[in-house]
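In this view, the complex is presented without one of its protein chains, the others remaining in place.
Think of it as A and B in the order they're written, each chain with its own count starting at 1.
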Amino acid sequence: MDLFSNAIVAGILLGAFYAAVAVGLAITFGQLDIVNIAHPAFVIAGSYCTWIINTRLGLDPVLIGVLLTPIFFVVGAGIYRIYYAAFERTGQESLSGLAFFFGMMFIIEVVLILVYGVDYRLVSAGYIGGTIEFGYVGIPFRMLVPCVVAAAVTVGVWLYLSRTFTGRAILAVAQDRLALQLMGADPVRIKQFAFGLAIATTAIAGSLLIIIGPVEPSVGRVYIGRAFAIVVLGGMGSIPGMIVAALILGVVETLVGTFMGPSWAPAVAFGVLLLTLAIRPTGLFGRQ
Amino acid sequence: MSEPILRVTGLSKRFGGFVALEGIDLEVHAGERLGLIGPNGSGKTTLINCISGALYNDTGRIVFEGRDVTRLTAHRRARLGVARSFQIPKPFRSMTVLENLRVPLEYAARDRTEHRRVGDEAREVLELIGLKERANEGSAGLTQVDMRKLELARALAAKPRLLVSDEAMAGLSSAEVDDILEILFALNRRGVAVIMIEHIMRAVMRFSERVVVLDAGRKIAQGTPEEILHNADVERAYLGE
Partner (left out) sequence: MKRADIVFSAILAAVFLSGLGLTEVMKNEYYFNAMYVVLQATIMAVAWNILGGFTGYVNFGSAGFFAIGAYTSIVLDKAFGLPLPFLILGGATVCGALGLGVGYLTLRLKGVYFAIATLAMAIVFETFINNWSYVGGARGVYLLTPEKHLWFDSYIQMLFVLMLALALACIAVSRFLNSSRLGRGLAAIRDDEVAAECAGVPTLRLKLISATVMGAMMGIAGAPYPFFVTFVDPLSAFSLFVAVNSIAMPMIGGTAHWLGPVIGALLVGTAQEIITVNVSSELNVLLVGIMLVVFITLAPQGIVGLAQ
């Protein structure tokens, strides 16, 4: 029972973190229909940037993540520009766009391997290593802090999308370009902003990831399955759905890892993804 | 009157909570020219999507030439002789104009075409449609009106007995409209029944032997073009109360 309740709590914390990883993909894939398969690679890049700055300057990882967001935003906007010019404008999104991001993911992973090798990297911060006890459930700080920050980021993004003009424009751009243009907003600029925002979230997600545990370049690959499984299971275009799906995935994965062994964990996310696609592709709260 | 080639009975279709079509009955006879009109959102495109098989209706039956096709896939219906053109032309962009026609000839019209004659028959269709000179041009770079013609050419190459033309004339100039109309008449003279969805009233009135009017998912009127023109319900549907 002890093991079980610990697993549930750990799963929820993990799920909250997963939501922060997936929220950027919920924007690019869920709203803009851009299959950014390189999204987790950006998260790993964020982790590595955090590690470098943490090792050199000793700053707190979460702070580094926040400081990195404007840089990642600009990078994201730039990448969207290229994607738009090369693919969206000519209507080639399906085949070439996918391969573009696949190549991008590959490049990021390989550059990291070439420069930093395959050793695991970690960050140091004051609270990592401590645990807080609630009865018979113990929560390590290295899980709690990312969970709290992740929740803040996810909810923040959700509020932004549903309350502000730009945010609502992003939600609208996938559905009705014309109405958006009539309202005086340029769909391309909106999408560029959205993509930049999505990549900006990966900076924070990356910093949280390396707090939770050590990171090496191929860690990103498992997150492809997790992120896409969460967005698809939650339902395209639904941020609340995505949050629910993230929590479900976190709990299921932790239970499987605890009771069947950690080497089965990667299969959970991808298995969930395959099942969702096969049985109910619109997800839990999807729009179509 | 002879048995209709298409009989739709009690057809309904919903998208979630939205009722797109409710209890539609429709009959089309062999070689008939039927106009299908109605305000935007009345369900015309949904209806032809159900007839052609792009969508499956929730209730009702669709019988084509005595065969229940309600649950058949779109490609099976195409092989049986139901063809449609799309409102926004969908050419096979990597192929030339001529190659575009090979596909329906080799697939939809497979049972009705000899393998060796595919190329010749494709050229014959192009001749009829007026695209003969463009046979070897890439289909992606055609002008609007030529794209519409290619749409109809592809539908014709499927050797259908029923063709549904979805707003083939939208946005064209007056001369181009007449061009397309001539093609549809020529098709009809070959014995193909045509359901024409159009907003250009003069085209509908000139072309149709009978007109069916939809509004908000229901059939509100049917009759000769003259009868429809003077129908109070139709006026109300288009102009509001």
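FYI, a contact is a pair of C-beta atoms (placed from the backbone, for glycine too) under 8 Å apart; a residue touches a chain by one contact, two chains touch by 3 or more.
Note that the structure is predicted; figures quoted are calculated from it, not measured.
Per the touch definition above, the residue from A:I190, A:V219 or A:L273 contacting the chain not shown is A:L273. Touching residues on chain B toward the chain that is not drawn are 52-54, 73-76, 78-79, 83-84, 86, 90-95, 99, 102-104, 106-110, 154, 158. Although one chain is hidden here, its contacts on chain A can still be listed: residues 33, 35, 37, 82, 86, 92, 94-96, 98-100, 102-104, 106-107, 109-111, 113-114, 221-222, 224-225, 228-229, 232, 261, 263-264, 266-267, 270-271, 273-274, 277-278, 281.
Criterion: only the chains that are shown with their structure count from here on.
Chain A and chain B have CA centres that are 46 Å apart.
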